[in-house]
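Omission of a single protein chain aside, the complex is shown with its protein chains in their original locations.
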Amino acid sequence: MKLTRIAPLGALVAASALVLAGCASNEASADGNAPSGSASATTLSGTINGIGSSAQGTAQQSWIAGIQTANPDLNINYDPQGSGAGRKSFISGAADFAGSDAALNDEELAGSFAMCADGTKAIDLPVYISPIAIAYNVEGVDDLKLDAATIAGIFSGKITTWNDAKIAALNEGANLPDATITVVHRSDDSGTTQNFTEYLAANAADTWGQEPSQTFPFQVGDAAKGTSGVAEATKSAKNSITYIDESGAAGLSIAQLKVGDAFVKISADGAAAVVADSPLVTGRAAGDLAIDINRTDTQANAWPLVLVSYLIACQQYKDAATGSLVSSYIQYVASDAAQQAAAAQAGSAPLSAELSAKVIAAAQTIK
Amino acid sequence: MTTTVPGTTETAALGEVSGIHPPHVPLTGGSLPRGTVWMVLVCGWLFAGAFFALLWAADITTTFSLVGTVFFGTVLFDIVLYVISRIVEGARRAKDRLVTSLVSTAFVIALLPLVSLIWTVVLGGLARLDVAFFTQSMRNIVGEGGGALHAIIGTLLITLAAAIISVPIGLLTSIYLVEYGRGPFARAITFLVDVMTGIPSIVAGLFVFALFALIAGPAVRNGFMGAVALSVLMIPVVVRSSEEILRLVPNELREASYALGVPKWLTILKIVLPTSLAGIVTGVMLAIARVIGETAPLLLVTGFTFSMNYNLFDDRMMTLPVFVYTQYTQAAGVSAQASIDRAWTAALTLIVIMLVLNLAGRLIAKIFAPKRGL
Partner (left out) sequence: MTTKATVRIGDRVFSTTTVVAGAVILATLAAVAIFLVIQSIPALVAGEGELPNDSANFWQYVGPLVFGTIWAAFLALLFATPLSIGIALFISHYAPRRVAQTLGYVIDLLAAVPSVVFGLWGIVVLAPLVQPLYQWLGDNLGWIPLFAGPISGTGRTILTAAMVLAVMVIPIMTAICREVFLQAPRLHEEAALALGATRWEMIRMSVLPFARSGIVSAVMLGLGRALGETFAVAMVLSPAFVVKLALLQAQNPNTIAANIALQFPEATGVSVNALVASGLVLFVVTLLVNVLARWIISRRAAFSGADA
């Protein structure tokens, strides 16, 4: 084969390779200047990897960006594969920390953790609070009011039309169409479904009749994958209703919820109020802040349909360097600045000052 | 249109004499005039259009159905054309016209989703088609901005590595199957390659994950693992398509080469492979296309990162399909639209990369293929 034929091709390939191998412009600049004044005397460096809840994904993005900007040699990777994947990976040693919509259960706590020093366990620290919305797409209905029993009826398939008596009773004067309700729920297992079913099991047990679980238990309506899938399905189908993390509900109308005697609009503050009003789970290790959410909270403006997401870390790591990085990261995450940044991006509720202080204190015990 | 059929009077006379009556097959048939096909097609659409317009006017349907018009118009066209052609030209020509129209319709039907897809991707991807997208990664980006350079480099490196692994193995296997293989080993390999085509991509990912967890521990994630997972998916496609192409090389070429004293291996390398080069390159391109868009295994074994990574053997790497998937599913909160825009532009980039690779492959095939004779 003639050299003259290969040479031009080779030159082309080499040139394009050089061009493509150019550094990303945003990383070059980030490495170049360390922001003055915000970094401590010694900046953090190293790599830690986390896997976990996709609900935390947007918040994690802003937290990682924040801490990496202040510490340019630090590399944190958070893989939003799902809470179950996160806990599995953490237990098997595939991840340095995990993000999870559910705290470690007793069975998992009884086992061993590959990343942790012998004899120590893992702790759950709440870092993300997000309200769950009941979103709907019905023409002509702007201000839907629902209570737990009606929601249970709709999502279990007992209430099938929009102008059903039970819905009309709560919404006097609303123009409810005579149309079948298209229920949209999650097809994949998710923390959102877990929290939604926990709320219904606590507030409308006889209508709902099912144990809380990550899988939607009824074969009613359409199922869609992920928050974005559910949002897309609800937007494109007429007369549909779904439960969805509030951050994904843009473009849909959100129903008001009956809490106690009043109808409450969804709000991050309401979600935070419920979490503040909830006790910690008893019988866990010191430093473990798993929360037993008070689903039947009836204080004013509370929004009990809430999701709390945790970061799971070892009390003591086998590798001290990893331990100190994880500790610093969680302390940053629970700080007011980071929580406000996440709230601005993801629409979550920032941790209350009290809870934030508890989380930071617990994170400081991580070695 | 009248036709004169020469010879009918003679055959009729013959029939009367001999008692044998041959079937009446006109030696020359009539022919439909040139514009008939298009005329019938347009008439068909017009009729269907009128029908659906009537339905709309009579309030039976809410909107004028364009899809219905085109579909039923085309069906009408097929039927009418077949009937007319059968009457005028005879059964054989009528069947030929019918097949022609069916084949053309098949092509148009396949084009529709393609056009729709490309249109959707281009429309969605235009928003972020800027320099920043191709020169930045997602490190420290919150909300707007950022780019997919880390994903582009990742995809190119991993696909290249996967091709380097799969093409030699796949090609050599198909050479074995076509040139050498007789007996149980060859039959087993053929069978197993078929089985391999059906491995779901996520199972390939799980397998590679388990394999490397055994060797290097469960925490390891790198681009090379992704390349191995992709080659598990690529190899059967390469084997299947090259095998078909190699089988089509005429035996005369091989035998001429042996007759001249060329050893078997040189025959394969210098005669068989160059002859079938175009087909093999198509097969390799197909295989690359099969895996370049795979999300599931890469999600599992190559991981997720915001930053650039040039090292295949160390640490997580971002790839375009994973980027598209995570940007779309993570689109939440205030800057949801920014994420969705990035997702579409990344999808567009992936398609363009594939287009470039395809063209490059065909160029290579054209440069290195021997001149075709007859």
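So that you can tell them apart, the chains are marked A and B in the order they are listed, and the count of residues begins at 1 in each.
The rule is simple: a contact is a pair of C-beta atoms (placed from the backbone, for glycine too) under 8 Å apart; a residue touches a chain by one contact, two chains touch by 3 or more.
What you see is a predicted model; the values in this text were computed from it and never measured.
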_Given A:T150, A:N171 or A:S240, the one touching the chain that is not displayed_ = A:S240
*May I ask which residue of B:A162, B:L277, B:L320 or B:A338 touches the chain that does not appear here?*
B:L320
*With the full complex in mind, choose from B:A127, B:M354 or B:A369 the residue touching the hidden chain.*
B:M354
*asked:* From the list B:V42, B:A57, B:V99 or B:A216, pick the residue that touches the absent chain.
replied: B:V99
*Option from B:L32, B:A296, B:M317 or B:A332 whose C-beta touches the chain left out*: B:A296
_If the hidden chain were put back, which residues of chain A would touch it?_
81-85, 87-88, 108, 180, 182, 184, 187-190, 214-215, 219, 221-225, 229, 232-233, 236-240
*What is the set of chain B residues that contact the non-displayed chain in the whole complex?*
92-93, 95-96, 99-100, 102-107, 109-111, 113-114, 116-118, 120-121, 168-173, 175-181, 185-186, 188-204, 206-207, 210-211, 232, 235-237, 239-241, 243-251, 254, 263-266, 268-269, 279, 282, 285-286, 289-290, 292-296, 320-321, 324-325, 328, 343, 347, 350-351, 353-355, 358-359, 374
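Heads up, the rule we're going with is that only the chains that are shown with their structure count from here on.
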_Between chain A and chain B, what distance separates the C-alpha centroids? Give it in angstrom._
39
*For chain A, which residues are in contact with chain B within the complex?*
1, 5, 9, 20-27, 30, 47, 49, 54, 57-58, 61-62, 64-66, 68-69, 75, 77-81, 89, 92-95, 114, 226-229, 245, 247-248, 250, 341, 344-347
*Which residues, counting only chain B, touch chain A once they are in their complex?*
132, 135-137, 139-143, 146-147, 149-150, 152-153, 156, 213, 217-219, 221, 299, 303-308, 310, 315-316, 326, 328-336, 364, 367-368
